[in-house]
Structures are given as C-alpha cells and as structure tokens.
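Here is the structure we will look at, set down as structure tokens.
With one protein chain withheld, the remaining protein chains of the complex are depicted in position.
Order of writing sets the labels: A, B and C. Residues in every chain begin at 1.
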Amino acid sequence: MRDNPKAGMTLIVKTVTRLTVGLILIFGIYIILHGHLSPGGGFAGGVIVGLAFVHLMLAFGKDVAAAKISKNLASNLESIGALMFLSVALLGFFGGSFFLNILAKGTPFKLFSAGTIPLSNICIGIKVGVGLFAIFLALVVLEKSKEQE
Amino acid sequence: MTLYILCLVLFCIGLYGVLRKRNLIKIIVGLGIIEYAMNLFFVLLGYRFHGRAPIAAQDQNILNMVDPLPQALVLTSIVIGLGVTALVISIAIRIYEKYGTFDITKIKRLRG
Amino acid sequence: MNTATIIPFFVIIPLGAAFLISLLGRLIRRFSDIMILFSSALLFGLSIYARVLLSQASGKILVYKIGGWVPPFGICMVLDGLSAFMLVTVNVVAFFITLYSLSYMEKYTDKPKFFTLFSLMVCGMNGIIVTGDLFNLFVFLEIASISSYALVAFGTEAEELEASFKYAIMGSVASSFIFLGIAFLYGFTSTLNMADIARVLSIKPNAWIVSFVSVLFLMGFGLKAALVPFHAWLPDAHPSAPASISAMLSGILIKTLGVYALVRIFFNIIGATHNYLSILMFLGAFSMLVGVILALSQWDLKRLLAYHSISQIGYVVLGIGLGTPLGIFAGLYHLFNHSIFKSLLFLNSGAVDYAAETRDLKETGGLAKVMPVTGWTSLIASMSIAGIPPFNGFFSKLIIIIACVQKGCLGYALCAVIGSILTLASFMKVQKFVFFGQLKPGFQNIKEVPLTMKLSMICLAAICVIGGLMLLPSLKFFLDDAVSVVIQGTHYAASVLGVALNQ
Partner (left out) sequence: MIFAAIVAIEVKDLLSSVIAVGAVGFALCLAFLILKAPDLAITQLVVEILCLIILIRATIKKDLPLVIEGRWVFNTVSTLAFICLFLFFAWTALRELPRFGEPIMAVAKKYLSEGISKTGAVNLVTAVILDFRAYDTLGEATVLFTSVIGIMAILRRPGRKKLKDMDNAR
C-alpha cells in the first residue's frame, strides 16, 4: 500500500484501515467457508469482502484500491463466479438432475461436509464481493470523470 | 396480530413516501422502507414462540425451531432489494448529472 | 433422464450465454454477436421441439423436479399447454429481434453489455413461464424487470433516464405488492408450490384473505401489464428504449410478466370466479378504449405505438376475462398475433429512426419510396393490427367479438368494434405521414437498412400473413392445449402433483 498523502482521508484513518482491512477480509472468508455450519453464508460473506475493498477505497482514494483490483478484472471475476455457480448446478446432471447435490454429504458439523453447499457458497461469495466492489468503483469513477469535465 | 398491523403501517409509510414525495432520493428511501417492511412481515410469519434459531447444535435435539423457509426467502429478497436500490440510485445520479436537481417537478421533459 | 429434462435448458441456455458474453465479449471481437445469435436460435428450435414433445407426453404435462426433491419441498418446473404456447411466442419473437439488433445496436456503444442484458431478460421470461413455484416466479420476474429497467436507460440520455426511473419505481412498487401477496399466501397455506397452494386453497374454506391477495396480485401484475389505471409508465418507457427493446417490452415482456402471470394465478391457483372475471373484462375494455383514444392524438411514432400496446393488451385481457373457451382461445390467439405485429411495428419504427434520424410524424413522409422493405412490412403490420381481412389480427379480433356476443356482453363487443375502428384510423395516419405521400426533401438519399434488419422484418411480416392459418385444424392443437389448461382451472393442482409423484 503505497501512501499518497493527497488522496483519501487523514493519517489516523489510513493507519486504522491498514490494520483492519486484513481482518475484515479474513472475517468475510471465514463466514463464506463456514456458511453451512454457522450463520452467514455466501451472500453475507461476499458483502463483507466487498466492503473491505470499499473501505480501502474510501480511506486511500480510488487509485490504491483500483490498483488491487481493476474494473475489468472485477467484472471478469464476477462473470467467472457466476459461471462457476452455474456449473455447480450443472454438475448435478451427472447424478441425473439439475442442481442435484451429488458430492458426499460427509459428517455434519465438520468443515468438509454437506456436498456441494460450500462450493456454491464460495462461488456466490466471489461473485457478490467482486460485484459490489464493481458497482462502487463504477459510481466513483463516474464522479471523478465529472469533476474533470 | 398487532405486530402484523404495525408492520403494514411501516409498509404504508414507505408507500406514502414513494407516492407523495417530490425528491428522487426521498422516493428511493421510501422504496427501501417498503422493502424492510415486507421482509419483516415475512419473518414474522415464520416465528414461533419459544423457538430456536434454525441451526442445529451438537448436543441438542431438533425441537421447536423457527420456520427456516421464510428466512431463506427473505435472504433472497434482501439481495434483490439491494440490487434494485443500487440500480435506482445509479439512475438517479445520472439524472442529477443531466438536470442538476433531484426534484421531480423540475424533471418533466416527458409528458405523462 | 426423461423427456422432461428439456425444461431447465430454457433457463440454462440464456443464462450461460449471458455470463459468457459478459466474460468474453470484450476480449474477442464479434463473440457477443455470434453467441447471442446461437443461443437464441437454439432456444427457438428448442421451444418448438418442446411443443412436439409435449403432445406426445401422457396427460399433456411435463414436470421436472430440480435437485430431485419432491414438489412441495423442492422447486419444480412445469411445462403444459399454456407454458409451451408462451415459450414458442417468446422465443420466436426474441430470435427475430436478436437478428435485428445485430445491426441496429451499432448506434450505441458497448454492444456486449446490451446483449448480456438482453439475454438475461429472455432468461427471466423463460424462467417465469416454466416455473411451478410462486416465489421462484417472483425471483425471475425481478430478473426480467431489472434488466428491462437497465435496458430502457441504455442510451443514457436525459429522457431515457427519466423514463427508466419512473418505470423502475413503479415496477418496484408492483413487485412489492406481489411479494406481499406471496407472503400472505404463505402464511395462509404454508407452502409455496403453485399446485400445492391450489390444493390447500380448495380444501380450506374460501376466505377474505384470498380476495385480499387477489387484489394485491391484480395491482402488482396489472402494473406490470400496464392495464389502464396503472399504465402511466408505459408510454414513457417504451418510446425511450432502443427500438429492439421497445419491441421486446411491448411484444412479449408485458404479456409474460402481466398477462401470463395473471392467468396462471387467477385461473390455476386461486380459481376464477365470476367477480374476478368481470373485473378483468372491465379493465380490459377500459384500457382498450383509453389506450386507443390517447393514441389518436400522438405525433411521435413510437409513443403512438406504445399507446396502442395498452389498447391491444386490453383486447387480450377482455378475451381472457370472458371465461368461455372461445373467449380464452381468442385472447391467447390475439396475444400471439399482437406479439408478432407489434414487435414488427416497433422494428419498423426503429428502421425509420435508424435511416431518417427522426420519429416525428410531421417531419417524415414518402419513405416507402426509398425504404421499400420497411414500407411494405409496416403496411402489412398496420393492416394486421387494425384488423383487415386476410391478416392474423382480423381473425383474432373477430373471434373476440363473436365470443362477446355469444356470452351476451353486447356492450363489450361494441367497445371492441369501436376500438378496432379507431385503431384503423390512427394507423391510416401513420401510413399516410410516414411511408406514403410526398417525399420530403432531405430524405432523398437515405438508404434502406442493413440486411439482417430487413431479414427479420420480412420474416415477421410473413408470420403475420400466414398467422391466420393457425385456425386450421391441423395447427389448432397448438392453441387448444393452452386453452384447455386455462379452462380446467384448479384441476392444474391435481395433474401437476400427480405427474410429479408418479415419476
């Protein structure tokens, strides 16, 4: 994270952000992975991951965050997440039916259980997180280009 | 019963905001309130007295959980609401850029 | 694996196409064009194949259980006569509009995004048609409507944004009414499967709550279908959109989201009683007259067409509201015909806009000389919408009027006749000011539109001409199956659940 004193908010905010963004990301990923065991799931976790990036952008200005994930990469990742979810659904055809949960169910309460559910959660998490970030980036880029006009 | 009615009152406040306010952001706020009211109503329908959250624990039997189905549906509906709100806000921002105002009495290039 | 496996592909194909286009559309040139053409052609073929499969199936109904869950617990997809009919209508029109947009959308930037949204819209409509679950219907309804909000604003000009905002707000309020209705029904019956709801409702004593819910649904879907008290968004949204989207909106979206959903819910779930039918008939006749009278005074070509959409939807709803087999037959037949000729008319207006850069009736004139294909196809479409004999619009309107007379509703029959005459008058005006008469200076050297646009207009015009043939006995089964589904009403529940459990 290069520091550009002109963009973004004050030093205090930046320092705190630097400390917390990693934590927020890890929390989001935890929620995604444990979606079938505890409250949460792909959507909530995905939104949290997206919020981590939004947080970064608010504190450091658009350029730092955009350097991490550009707009094109964001929308591509989103399409990939959606396609992955669709292919998890299509996977069911091997078992004979659309959306059939074909993987082994495993024992309950373990992380690797519940067949395709964690997979779907991961796909949704990627899709939602990146998608929300893309929305925010589009809004900010619009305001920036307006100021330049 | 009273809770249901209060929830519908919230719905009506949102409706009033959408129908009567003359400001784009206020209309969006009203839309948001309508969505909250609907979600709350659906969850209220699934509540059971002395119910437990629908997550099994290792040491307890499944007894008297609240209805998980409305919760799943409301999860879907929250996300749909987010999508709609974001889209409408982006349209509103573009409108602001073109007209320089959020006031719909000043935005009437189209005839009804 | 059985024949019902075909059903989910109506959703998977457009969805996959949308994701792929948005992923690869920017990287590979022409990819989006090829992909969208491929997927819509595939859907077109598949919908006709599904219709053939259906006529071989026992009981004329196919049920597909998603994830292998038995209906009230999982979601099931249902293909019966009515949904097969709607699928064919939607996919035929969507295919020709795709063909048309390949050239037309050169005017706008960012074609891949347009085709992504277009594909999602088709996916939403197909999803609505094949689903057998009430909440799932709501979700796909939202997909179709959100993509249409975005598509209306696709040009990002001031008027387009304003129309889109209006449309989005009214559409969201409509969706919230529908959602509230679903919530009430869930609280009352504690199930979401349409067939199961119908079963529970037929057991429980008929109650106030059902009337309340049907009023909610009537408001919600009426807003989506632009019946008259709720029509305010349509004349703004339809002209503002790109022409191919106006054709989609007017041709099939309002029918799928509004009329199909209304018919499915009122006839097959709640069970139509006399009161609902008379409300539907009244709304239909009212929108028919108001729409056409407002249309008479318009000078913007697309706005005029938009008001005619309201009026023609009125015919469809009137026909269905009659509740007799002949009336429903005529209503559905008119729905099909209207999809064809109204999308053709919007495509014509788009062609005029594309070549002459104006849509104002006062500025154009004599365009038939320089744009013969557009001129002649629009003549066919106008005669068809106005109900002039050998074209398809004539037959369906005639049957609606006959059905009215049969049921003894002479007043409504009179309304239909008056509406038809006024339609004729307003389309005479269109033909006179746009395509015939003096060729205005400045339009001397405009060219005819590109090949794909011509091709799709000619094909749609051909369907208009031969559409009357659908009354022949050999092709009539196509409509008859749809009518019988509506007539049987709540018998739907028994057949769906029966097929699902036996599989």
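The rule is short, and it goes like this: a contact is a pair of C-beta atoms (placed from the backbone, for glycine too) under 8 Å apart; a residue touches a chain by one contact, two chains touch by 3 or more.
Computed from a predicted structure; not experimentally measured.
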| item | value |
| --- | --- |
| Touched by the hidden chain, restricted to displayed chains | A, B, C |
| Selected from A:T17, A:N76 or A:N121 as touching the chain missing from the view | A:N121 |
| Option touching the unshown chain, where C:T191, C:S244, C:S287 or C:T423 are the choices | C:T191 |
| Where the missing chain touches chain B, by residue | 1, 3-6, 8-10, 12-17, 19-23, 25-26, 28-30, 32-33, 36, 39-40, 43-49, 51-56, 62, 65-69, 71-76, 78-87, 89-94, 96, 101-103, 105 |
| Hidden partner interface residues of chain A, rising order | 31, 35-44, 47-48, 50-51, 54, 58, 75, 78-79, 82, 85-86, 89, 98-99, 101, 105-109, 113-117, 120-121, 124, 127-128, 131-132, 134-136, 138-143, 145 |
| Residues of chain C (touch criterion as defined above) contacting the omitted chain | 15, 18-19, 22, 66-67, 69, 72-75, 106-110, 113-114, 116-117, 120, 123, 127, 133, 135-136, 139-140, 142-143, 146-147, 149-151, 153-157, 161, 184, 187-192, 196, 200, 207-209, 211-213, 215 |
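Everything that follows uses one rule, which is that only the chains that are shown with their structure count from here on.
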| item | value |
| --- | --- |
| Separation of mean Cα positions, chain C and chain B [Å, integer] | 28 |
| Separation of chain A from chain C, taking each centre as the mean of its C-alpha atoms, in whole Å | 37 |
| Residues of chain A touching chain C in the complex | 72, 75-76, 78-80, 82-83, 86, 89-90, 92, 95-101 |
| Chain C contact footprint on chain B (complex, rising order) | 11, 15, 18, 24, 27, 31, 34-35, 38, 41-42, 45, 69-70, 73, 76-77, 80, 83-84, 87-88, 91-92, 94-95, 98-99, 107, 109-110, 112 |
| Residues of chain B that touch chain A when the two form their complex | 53, 55-56, 58, 75, 79, 86, 90, 93, 97 |
